[in-house]
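I have a structure here, written as structure tokens, and I will follow up with some questions on it.
With one protein chain removed, the remaining protein chains of the complex are shown where they sit.
Up next is subunit A:
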Amino acid sequence: MSICQDLGLNFQQRMGANISQLERDIGSEQFPPNEHYFGLVNFGNTCYSNSVLQALYFCRPFREKVLEYKAKNKRTKETLLTCLADLFYSIATQKKKVGSIAPKKFIARLRKEKEEFDNYMQQDAHEFLNFLINHINEIILAERNQSTLKIQKTDGNKEGVTCNGTIPQNTEPTWVHEIFQGTLTSETRCLNCETVSSKDEHFFDLQVDVDQNTSITHCLKCFSDTETLCNDNKFKCDNCSSYQEAQKRMRVKKLPLILALHLKRFKYMEQYNRHIKVSHRVVFPLELRLFNTSDDAVNPDRLYDLVAVVVHCGSGPNRGHYISIVKSHGFWLLFDDDMVDKIDASAIEDFYGLTSDIQKSSETGYILFYQSRDASC
């Protein structure tokens, strides 16, 4: 069923032709120094991973932290993070400007780490991103814990042992937190006693519903629309000490450095008993501010720039293909597994989606990465 490209036999020739083309397109004077554009070889339906890795590589704060990790952590035991660091390092230190690389070790490790990815099926790029970010964060926390444990052990402090089972919650944020983590505040107003209670929760990305002929701005506003909790879904009001009808809305309280937006394009349809792709046209500007911030938000008018988009091509979650478009040094590149092409910024509109529902297959923006301008490095 999969139309995902396998590692083509003729890929060597194709690669050769495209590479010189890319360098020609960019021009030797324009080619940014210390930048490398390397495609990633597909090991059979691993485009979900390739597209996300390319997008992350071009999220500069993330790339820098991963390379920093690589520099600091010599000879540790292999984790998904060390594999990722090796991969990024290998791209960043290539002699050639362009080419392709096989993320063999990373994929092998990924398959060991998580059963769901241990096959040759197409996976959901967002699930992969979610897993990767969380997993990396856990690795950093665990390593940090271990080192504090060591220190504590040398101090002869027994308390450290009791901490072992439960990760201390008051730890400093990791660099993954610093880059991707934002805070949502959910405000609930009990319709009986009118008391407003609010609760904060952290996120690494926001998952938004898509509507036909809208903008990502509108989808984000809908995300923060007031919802009424009633019937089976009543709210347990502490003040009333009972379940009550309530109004709830979620707004962004802390805006992350990199705002990852997941467009929920795979919708479960009961009549088909499977997920169907929603190809609605959702435009996304190159620059973004949020309208759905809470009143006590720290930096509500943070200005974001679009830096990368993971694009899904095809008709369903378990079929089709993933590619990514990224912005690097002022121009846009399209990464399609091992192939890299320079594209015009105006070509981005090809990935907004379709205004007609007749065609089921489409090439649509699926995960958007917006980077705060004040983070530019």
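FYI, a contact is a pair of C-beta atoms (placed from the backbone, for glycine too) under 8 Å apart; a residue touches a chain by one contact, two chains touch by 3 or more; residues count from 1.
Definition applied: contacts and distances are computed from a predicted model.
Name of the non-displayed chain as stated in its UniProt record, restricted to "Dynactin subunit 4", "WD repeat-containing protein 20", "Trafficking protein particle complex subunit" or "General transcription and DNA repair factor IIH": "WD repeat-containing protein 20". The chain not shown here is touched by just one of A:94, A:183, A:197 or A:214, and that residue is A:214. For subunit A, the residues in touch with the chain missing from this view are 211-215, 217-218, 278, 280-281, 283, 285-289, 291, 300-301, 303-304, 346, 354-359, 373-374.
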